[in-house]
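Dropping a structure here in structure tokens format, bear with me for questions.
A single protein chain has been omitted from the complex, and every remaining protein chain is retained in its original position.
Let's look at subunit A:
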Amino acid sequence: MSTRRNILKGAVAIGALGAFAAGYAEPVKKITRGKWSGKVPRKHLTGNAPEPEYKVAANGDIELNPDQAVSYAMCIGCTTMCGVRVRVDKANNKVLRVTGNPYNPLSTTEFLPYETPVRESLVALGQPGAGDGMLHRSTACGRGNAVLDQIDNPRRVLKPLKRVGARGSGQWETISFEQLVEEVVEGGDLFGEGKVAGLREIRDLETPIKADAPELGPRANGVVMLSSVNDGRDNMNLRWLKQAYGSTNYARHGSYCGGSYRSGSGAMFGDVKKMPHAKPDFEEAEFIIFIGTAPGNAGNPFKRIGALVAEARSDGKLDYVVVDPVLNHAQSGPSGDRSRWLPIVPGTDGALAMGMIRWMFENDRINKDYLAQPSKKAAMVAGEANWSNATHLVIADETHPRMGKLLRGSDMGLELAEDAKAYDDSDPYMVASENGPVPVGDQPAPLFFDGTVEGKEGPVAVKTGLTLLREEAGRLSYEDYSEACGIPVETITGLANEFTSHGRKAAVNTHGGMMSGSGFYNAFALMMLNTLIGNLNWKGGTLMLGGWYPDTNGPAYDLAKVKGGVKPKGLPLGRNVPYEKTSEFKAKKAAGKAFPADGPWYPNAPGLATEWFSSMVNGYPYNIEALILRNANPIYGIAGIEHLVPKLKDPKVVPLIISIDPFINESTALADYIVPDTVMYESWGFVKPWNGVPTKITTARWPVVDPKVERTADGVPIDVDMFLIATAKRMGLPGFGDEAIPDKDGTMHPLNRPEDFYLRGAVNVATVGGSSVPDASDDDMMVSGVDRIRDQLESTLKPDEWRKAAAIYAKGGRYENKDKSYKGEQSAHPFGKPMLVYNEGVGSARNAMTGKRSPGVPTWREAEFSDGSKVAEVYPQSDWPIKVISFKSPLQNSYSVGAKTLLRIVATNTLNIGRDVAESHGITTGDRVRLTTPGGSIESVAVVRDGVVPGTVAIEHGFGHRRFGAADITVDGITMAADPKQASGVLQNDLGLIDPTRAKPGVWVDPISGAAVRQGLPAKIEKLA
């Protein structure tokens, strides 16, 4: 940092409030007024604090409080979905407070052995527990507690709503559930604007959605569903949309969350659709580089990483560096040099990574023992925990029809097995040898080769993947990399040195900071650092999620398959497939000019909700007829989407928008119908963690309070599950109704209400994986509050099943014990496929707009628009000298603003401005400033910080709302006025760019991952009078 202060310049409180209280009274006046001028609290010493939920004596005896329940359930206050213990005031059906479930690894570092009786788990948390009750301390975070407010939020949608007047007008009427189901299924002139096709009509599995383009699939693909995140109910969504309804278009929020990271990781892990990823072994690593992710500040699993890193930097063996444009809670001053901050220019992480990679090649600091193993067999022989394709040969010959692909046996004229086809799994990859290319075997192979070999149709230039990576890293000098990322050369090489000085007990970790215009390659390069030291599946290195106990596919019931179900067909709305599969390509090729396509395609990306919106407003590749949003808020979450909103308000563009959501968020506000949903501790579900737990884990959620939502005519709470069940039954779709779920004997069971699905799922969780959990005892059920659902368990399940399901709910899920994390020095749940140093899918694909290929190895690429032009040339630094980024705090997320307790702590966001920017613009803390990008402009208050990299402005995500409570809501003619506190602050996504090079409008996305770009937006700033 250039800003060295010559004295201790000060400690600037940022973020949270510094003061306890607003003030105090004028004393004399008070004394004369006498006591009890206010309300008398419940108790003289402890005020209105409720009675404890239980008492524990020194000998460990427990005395339950009969007025309260303590139940192990699941928080859905963020995407981590921790197992928590929920304290319920039974008489008032109210959750009082939440802490952690001590069986659950997401909430507990030293989680209890699963066989511990429920009663003993309560003892462990009291003063008689180990470590004075703190060894098994199990926590809920601040947000996790504060979002309880959402259950009783006065703006919560509790009844089905239908819009009144124009779309987005903010005017609603309540309708019955039965009317809701009828109207969305049957359609008609629903809004007095003309006929709207209903779901029944759109479900045409024969007629092409677009004439002359059968590859796009049938009209049914015109119903698309965006479910923000799997909160444990995604299987029901997928069952409905794909297998029952027959549409292929299902996506989650990843392409506007951390999609570029996932894609970069997926490229290395060999699956760009499911995008596997690993996490550092926080407990055993000696050195970690956090870059674009911030343990303890945000991230997933938030608490687990925060706790493990805090422990490791204090009493453990971890030193780490946080590489980030903004100093955040991931760094800890009191931990001294064990925790360091390295500022970096936004969006340039790939330059740092490639500089480090260059140094590692030049200084022989790559793990050759690992990288030389070309196959699983070879890895086993060598005692390695994984292998890679570093040694596999790649066709590097522009004249070859398979340029960019990995060399295979058939390319060399090798004879294949009898029923094998060229390039299928049995067609061997080739490695170099003294006698030319040979199939991969059980021996190590040469790491580097660059030459010409004799293929079956003549000479072919080939190189190993590692050779290509070395070339790519050597393409630029250290000085080039340093100039790009703003980190001195000696720091880049020093970091590489330190990273490679711990054997395999070092790791790189990243996430949302990758959402820049170079995001895919930045993430691919950072992840490759892990592969170059061979740390995957090693204690202290990087580990996969340990797995889970699935609810849908167990020995008791088959909840995954649908008898008579549909297999969806056709290309997806998000264009995440090769352009070459389209009729458009074929027609253009026949006309002599295959490129450019009418819009970008992303063959190496997963489902892309971000791109859906460009597709919808442009009808490219096809028009859709109905958008179903499920707790999703793309209008708030996608940078730059505001430019597309006017078109979405036109019912001709998307004729039917249904939002299933407990709140009216910015996207729900555009819906034609809103379906209420259960929140927090009111619903059923099963989840596995996103990542970061080395043992098997399934967290269970069950209604520990009565849902506040309206009931159907049959008395079932209205939520996403019930809406899907009811619409499916009305359309007569397969997989729902009286004969829906087969058990192991083939006997069919009903799916008429949510518990039909989830209670059977609980039996699967309890019995899957070759072992079964013990039955819940009466005491387990009493202590855990599962008594509450005992009748439902007994009436739904078989006599030998229901106590097993009860056991799952009594302990809030099923968890493998901590001592199953490792086998010796290796992970007990290793990733069993190779790391791809070279990804041939990436390396052989042509960009649909430019017709050019991209490297199949990591590289540093400046941010680009879709036609390949450099962003820095379209918007030069002379006009746009600043880069803007967003970051997350530990408190607020995109849907928590209604939790009023959070706003007590941090009431708004500001513009965090680097000191150099402030000084050059005459800005001081507290000034109002205007920040402008080519995409938009916002005005806010400046906070000048040394902890922001030069040239940068950083904005916390989660504020700047226009809906939730930020706007008036009128239902049945009665208006609830807006609460300006919920409108506080600014939204960085308002600065997001439309890609100026796209003929069909769309937001700026990373060219490979197709994920929205919000990091490193070009901007300028001015001080306001």
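By definition in this document, a contact is a pair of C-beta atoms (placed from the backbone, for glycine too) under 8 Å apart; a residue touches a chain by one contact, two chains touch by 3 or more; residues count from 1.
Going forward, contacts and distances are computed from a predicted model.
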(message) Just to verify: the chain that's not displayed, which of "Response regulator", "Tetrathionate reductase subunit B", "ABC transporter permease" or "sn-glycerol-3-phosphate-binding periplasmic protein UgpB" does UniProt list as its protein name?
(response) "Tetrathionate reductase subunit B"
(message) From the list A:P117, A:G142 or A:G494, pick the residue that touches the absent chain.
(response) A:G142
(message) Out of A:E120, A:D271, A:E311 or A:E498, which residue would touch the omitted chain in the full complex?
(response) A:E311
(message) From the list A:T174, A:T850 or A:T908, pick the residue that touches the absent chain.
(response) A:T908
(request) Can you work out which residue in A:K981, A:K1000 or A:K1023 touches the chain that's missing from view? (result) A:K981
(message) Suppose we count only contacts with the excluded chain; which residues of subunit A make the list?
(response) 1, 3-28, 30-31, 33-41, 43-52, 54-58, 96-97, 99-100, 109, 125-128, 131-134, 137, 139-146, 148, 295-297, 302-303, 306-307, 309-311, 313-314, 327-329, 331-335, 340-341, 890-891, 901-902, 904-905, 907-908, 910, 924-926, 941, 943-947, 979-981, 983-985
